[in-house]
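Note that one protein chain of the assembly has been removed; the remaining protein chains are unaltered in position.
Let's turn to subunit A:
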Amino acid sequence: MTDQAVAGRRLAKQDNRLSDEMFITSLVAGAAVALFLLASILVPNFFQFQNVVNLVTNNWAVISLGVGVTFLLVSGNFDLSVGGIVALSGVLAVWFAQATDGANALSSGWGMPTWLAMVCALIGAMSIGAVNAAFVVALRVPSIIVTLGTMMLARGIAQVVTQGSQRNTNLPADFGTLGNMTMFGTSIKLPVVLMATLIFVAVFVERKTVFGRLTYLIGANPVASRLSGVDNARHVVKLYLFSAVMAGVVGILLASEFKSGFSNRGTLMEFDALVISLLGGVAIAGGFGSVIGMFFGAIILATVTSAATGLVLSPDWQFTLKAIAVFIAIMAQTWALARRHAG
């Protein structure tokens, strides 16, 4: 065999090594499974198939928001506005759909058919995304500040529309259909199926498409990506619009499920979405992370909190437990990556 052929074979062999992203994702997935098994030993009746299903289905909203948040984080940008958008789009959908002849201000709306009300609410959500994009891209304000602002703006508008309370009367009969529809003859609801679809599509986009590649490049080195011909600005605009629309859909589905528009809905969801992304190995500085990792990050968080409730810890401990989980996860990832790079 010639030297060149040997070298070629060696090249090919080394190429199959696990990438850092796969490594971290497997680590997070492993941690999620280990935690679940640990909880099964400690908590009576925890080890049940239905419980696994519940961990996912109870968290469909946060996981769906996590997709947009993860893409933005990978591109080097924050999105803290998603919780506010959940409230705003839900409130708007209800308001637009309420009949015009209500007894008081909170029970009369615009009288739109359900589908039109939902479309208009989505446009409202998208416009918050557009504000995010405009400030971050055109005015170059740090995204954490911009989205902190729009988080309050979105919830603020929702509060004005509901007068600080909620709208739940005088709705068309079909308003509750989408959020409560069950699928395939099981008890699984439409929003959960939509979440699963979203995850599959997002993983495909992230792994297999040019769009996914560009997201990573922009996050890894925005200067080099611009000089390499990537239109960073345009891409980040798309990501903010996408994230806002996803949050809008979540808000509308929740409004449909509860047949109400509530201005406090989705409070702290933006932080949960951020936390599960970070737990899932997404780098806060951008350029690194995955949607699958985020998904398992959500499972870790859900396991910890539900196991704690099962362990008769009072719900007051939730935040403290989340904090501990976050610290441990981030330290473990940093340590694992450093070891790997040293080796």
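Going forward, a residue touches a chain if its C-beta (ideal position, glycine included) is under 8 Å from a C-beta of that chain, and two chains touch if they have at least 3 such contacts; residues count from 1.
Note that in this section contacts and distances are computed from a predicted model.
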item: Candidate names "Hydrogenase-4 component E", "Chemotaxis protein CheA", "Biotin-dependent carboxyltransferase" or "Galactose/methyl galactoside import ATP-binding protein MglA"; UniProt protein name, chain not shown; value: "Galactose/methyl galactoside import ATP-binding protein MglA"
item: Option touching the unshown chain, where A:54, A:187 or A:209 are the choices; value: A:209
item: Of A:33, A:141 or A:230, the one touching the omitted chain in the full complex; value: A:230
item: Chain not shown, touching residues in subunit A; value: 8, 10-11, 14-15, 17, 19, 208-214, 216-217, 220-221, 223-231, 287-288
